[in-house]
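Beneath this line is the structure, given in structure tokens, with notes to follow.
Complex shown without one protein chain; remaining protein chains in place.
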Amino acid sequence: MSQDFQAITTRREEAQGFFERLVSRGLGWARKYSLFTYPYATACCGMEYMSVSSARYDIARFGAEFPRFSPRQADLLMVIGTINQKQAPILKRVYEQMAEPKWVVAFGVCASSGGFYDNYAVLQGIDRIIPVDVYIPGCPPRPEQVLDALILLQEKIGAQSHKLIDHRPPEPELVRPAGRDLVSGGVK
Amino acid sequence: MPEKHDSTESRVTENALEARLPTKTMSINMGPSHPASHGTVRFNIELDGETIVKLDPEIGFLHRGFEKSCENVTWQQCLPYTDRLNYVSALCNNFGFLTAIEKLAGIEIPERAKYIRTIGAEMHRLCDHLTCTAAMGMELGGFAPFLYGMEARELLWDRIAELTGARVTTSYGRIGGVEKDLPEGWVQKVKDTLVKVEEFRQEIDQLLTLNRLFIDRTRDTGVISAEDAVDFGFTGPMLRASGVPYDVRKAHPYWVYDRVEFKVPIGTRGDNFDRYYIRMQEMVESISIINQCFEQMEPGPHIIEDWRYVMPPKPQVYSTIEGVIGHFKLVMEGVKIPKGEVYSYTESPNGELGWYLVSDGSGRPYKVHCRAPGIQLVSGLEHMVKGSMLPDLIPTFDAINMIGGEVEQ
Partner (left out) sequence: MSVEQLQRIAERFPDAVVEGYTLHGDETLVIKRENLVEVAQFCKNEPGLEFKLPLSVTCVDYIDEKPRFELVYTLYSITTGHHLRLKVRVPEEDPVAPSTIGVWRGMDWWERYCWDMYGIRFSGRGPMRRLWMYEEFEGFPLRKDYPLRGRQPLIPEADVRDIYRGPGPGPGSPPASRSNPPRPSQLPIVK
């Protein structure tokens, strides 16, 4: 499984030296086994999340024990349950408030694609507003399926390239400063 | 630069510390994604210090268009939508909806189906009460009752999964009965499970009921008088906590509730502790009802044989023309319920769950209205906590047991 991820990154500009690869693997190891989840629970899947985090199907043995109900402190956003049109801006705002590195899991079929609620009120999948890493189908999914998805996510995190200092361009601003001309692209 | 305050008075004659200064209330927003809000509710609270002056619950963050979806599918296809209304006790919703359809169509279901429906509803009532009391314990600071409650709920869900195929959203009933009969050996397994659930319930009881911290948080908080509770339209444990003895299972018995003996706990003070304790006692009664049903049940059919409402058995579908046509009509056009309207009600764990159905004779519903007990409970929240402190909101909101799926449909 992890060979598939490695095969993608052999291009010249992404080729990593030995120490860089070591650091990346180390950071990946640390990040994947200490996920702080933000359980953005709305609906019936919340019941299965409560089961997953309880004593029988223990999510703590995978490192993802503590839910952090503040987006600033969390790195895994689990969108649990149906997101409707009223909730969508709030979800997007919570996602934007989270700090890098962050991952998103769409828990349940309503979060993945809208489920069988194809009507005026429901957002047809959260990937229309935020990028998703792992989709968990099921209505609601069994806890074993959730743990399988978590392991899949952990493999994905382990195989990503992590850097100590990340020179990626910053995310676009949320608020436009006053005095900018919006039509001409920002320069007066 | 200080603003001009016309109403600033400093009474020089009295203590200078008591100078009256103008104050403004602070508005805070307990947002839709909050650990202490069961599901997603936004509270716009105005506070004077720590005292709640005004509380405005804003709901709608889980509105999934239940009624509109039901109007566009057939009667049988509405069943999964009803599961997801009160998703903690889905069997109660399923069976309530089907009871309403059967009342409208004038169908009488077989005896065994009535017993199975009672057993299923009581098992999910146990799940709901366990979730409510466990979450109440957790939000007041104790994580251990939550874990005991969740484990007890898992044991019950194992049995429900053996019976219906799913843990949470079951879609088990059918018009005219239930989908399949009880599995082999299930009755004995359930009896053993109920013994273990009772042990877990006693653990939660010992941790919370006489706990000084729990009592201090829940005694005399969120009080509502019996008259106000009736005026707001409360039903269920919230109404019984205020002293009004109304339980649909006793007042208008349905299925087999007139053949089993059980008590209905009634509270005296109308506060959160009474609501919690009523739920604990109702769990004991539910276990007793299930055991009595097992003793009284007789073997028999679990669904009626009328092919206008029930799918014909598969060997008939594949070999006889009547079976094929019956199956085709039921799937493509839906069950043809006669024209009319009906209001039917059952006792769900939160209160009286009412269904108002209007049928126009075709296979699709014309109107499906679910009278969710939670709506009036949340609308009465402001009346219950006005004047108390902000932390009193938490146990009150937990005791209401608002399930987003039914309040926002």
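As written, the chains take the letters A and B, and residue 1 is the first residue of each chain.
As a convention for this text, contacts are C-beta pairs under 8 Å (C-beta built on N, C-alpha and C of every residue); 3 or more make two chains touch, one makes a residue touch a chain.
All of these numbers come straight from a predicted model, not from anything done at the bench.
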Absent-chain contact - pick from A:Ser24, A:Thr82, A:Ser113 or A:Gln154: A:Ser113
Touching residue (missing chain; options B:Thr221, B:Thr235, B:Gln292 or B:Thr396): B:Thr235
Contact residue for the chain not shown (choose from B:Met30, B:Leu55 or B:Leu104): B:Leu104
Sole contact to the chain not displayed, among B:Thr25, B:Gln316 or B:Ser362: B:Ser362
Interface with the undisplayed chain - residues on chain B: 59-60, 63, 65, 67-69, 72-73, 77, 103-104, 106, 228, 230-235, 244, 246, 251-252, 339-343, 345, 352, 354, 356, 358-362, 364, 366-367, 369, 371, 375-376, 378-380, 383, 408-409
Interface with the unshown chain - residue positions in chain A: 85-86, 88-89, 92, 113-121, 123-125, 127-129
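Following the convention adopted for this analysis, only the chains that are shown with their structure count from here on.
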Chain A-touching residues of chain B, taken from the complex the two chains share: 31-35, 39-40, 60-65, 68-69, 80-81, 84, 87-88, 131, 146-147, 150-151, 153-154, 157, 167-169, 404-405
Complex contacts: residues of chain A adjacent to chain B: 40-44, 46-48, 50-51, 54-56, 67, 69, 81-82, 84, 86-87, 90, 94, 116-117, 119-122, 139-140, 142
